[in-house]
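Complex shown without one protein chain; remaining protein chains in place.
Chain naming follows the written order as A, B, C, D and E, and within any one chain the residues start at number 1.
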């Protein structure tokens, strides 16, 4: 007897906030390496789940991971730390969505907190057979959301270029990313 | 080389919002029973972790689970559903803290959401040797927080009475809970 | 080629011993908190599984967790300890069953054993569609079983009262639990 | 504050029943192969834990797995089945102990039960540095325990012969096992 | 949209190398006992998976574990060690296959490696209903493969004898194993 309330009105435009996800985890022994720090692969596993839920919230569809952008792991995260992952969709392209994630780690008894990672995952919405299906557009609202929305085009060109699916002269925004910035 | 920013000023009073935790999980195959619904025990495992983080946030201490109040599981939660757990401390008593949790489940592709559970966990703050240590008081702000704060006293009396650590005439607020309400 | 022996005669009355379950687990690193003690949530996860098997044994049905009574965690359980959980049904009510559980922990190389927890879980027997279905009555045999059987009525009234499904004057046995005992 | 009761009197002789362990598990999705049957390796993992607890109970020592005798998997065990593992020590040799295990599987809602496996594990008791340390002798009581005790010598000779640590003429009991039985 | 290349030509004879599997794992905290060494049961779990993949490669069928020969655990394997498991089929008998496994453990930062275990698992190829189905023959190539192929017959007789499915005089090769070798 599954009693759910219907909560989705059909609307074609959604905001990044509509897809916001907060995920909290504790770093347990099996998540750590010899130095008792969180393994990068375990963090990516959590990021993928948080990003998938965010892309689901935007599209109200089954979603599959299409790609992950370069992630760096500059800060070690220790056993027992509390990890907070914040995810939201930045922009939609036909059937694909870019999700932005921010990770922070806290040693709460020590009163210490630090931002540790930023990541961009891309998901594709699919139907029950796994075929791509279109998703709603997104309307960024805050200044940060607008900047993420604008940058999504350049990041997409970089992904396509790295996958050799477009040529450099098809990526004018990307070129400016690398060679026109101060 | 662990570089954390110090973020805690010593303050004696905190608000429930200071201890707010949002945890998001997906129900995976190993979390489910023969009917493909989430097992109650797995949900309690997640609740315990979310509540522990909330109690850590309030006390900035190591915390251990002291007790769990009666929880009921009226709504089945299905494989693939997204679980959102919201936790915050309602009230502090010397070294113990009561944490209130609300659980909701979503089948996002189907556009369905439902509230599934409410729970109260009690944690004790301890030092490195496991001995109890005092925690800050709390100042409820919203109407809901004030109601949870007021009710915490009655729920504590019920816990102590069930544990046979007090006698009925030491629990006047509890008595009114059961026998004076309309 | 699944070759099972049929072992159940249709009988309407069963004893608590018919539903007895013994479960043994070792506390592993991922089950523990910062103090290397078993997390309360992991113990509840094991209790739920042991109780579900006990309720299955009584009813020969698929069962789902309906509720858990207040549990307290007065004794820490250490990494490497052996946990023994004993479960059996105390009483049946239409489609629901109350299961009583006792937990003990041993540090076997140190020759130490302690009783750590008592708990009551309630399960509902359901058919393949998840609809409640009636279960056999139970006949307590030992003095302890008879006491658990008698107390089950009061505990049930407390559950219904806490869930606001009955009013205090519908719970006469419960009232005596709180206010007439020496 | 770990409060354990001391329960071990120093005694040189123990019975098999002193080391009895009952372990109960449910077969979950991740334990199964493509046919939705329990993987043999997962069952051996559970057997090793049950046998280790039994050898701990006999020796009150840390124990390590020394060897496993031939195990056959003639009966498939299905997803959702309840597994019961019974273990007890059959005989002790200096620092090693042979543990006998019996496995049964139940589909409880279907009222079906079957014996699925028998196994012999050998454990060595060790001190904190991992060096072997002597264990108490055992006194079998029931007819079945006496038969297991007697057979332990032959099984030990087979193990040593297979490990090329003894020669056939050092294994007279084993020879009779193979070549003198009717 | 699952796009696989077909890579199997129907051939009746295969080599042991066709079924070769290399599996690499790191020993994590939850895999270890009180001495921080790998539990024997966890290693057997990994061996079963590696052997199953090897038997799948030989037969291109679903396979189920039929039996495991005596395994000894003479060498402790420590937390953080890298485990390498090499598996390949030694010989096929109608629907069953014997798989030989070698395990080595490395403490790579310390520059240390050791061989820790040898094991023989037997698998049966089955159809979708779980019924046995014939598998290709195997042609050993190297000297070691030929020796393993020859020994497979004796090991099979020992398995059948231990399972009381044949009598000693039906196992002439086995008799020579025990009583005619120098």
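Of note:
Following the convention adopted for this analysis, contacts are C-beta pairs under 8 Å (C-beta built on N, C-alpha and C of every residue); 3 or more make two chains touch, one makes a residue touch a chain.
The structure presented is a predicted model; accordingly, all values stated were derived computationally and were not measured.
Here is the thing to keep in mind: the chain we left out touches A, B, D, E in the whole complex. One of A:42, A:58, A:91 or A:114 touches the chain omitted from the figure, and that residue is A:42. Although one chain is not drawn, the whole complex shows that of A:15, A:33, A:104 or A:146 it is A:33 that touches it.
Residues of chain B that touch the chain left out of the display are 1, 28-30, 80, 109.
Listed here are the chain D residues that touch the chain not shown: 29-30, 32, 34, 130-131.
Chain A meets the missing chain through residues 33-35, 37, 39-42, 44-49, 52, 62, 64-74, 76, 121, 126, 128, 130, 158-159, 161-163, 168, 171, 174-175, 178-179, 181.
As a working rule, only the chains that are shown with their structure count from here on.
Equivalent interface to C-D within the set A-E, B-C or A-B: A-B (over half of contact pairs identical by residue number). Each chain gets a centre from the mean of its Cα atoms; for chain B and chain D, those two points are 42 Å apart. Multi-chain contact residues of chain A (touching two or more other chains) are listed as 1, 29-30, 109.
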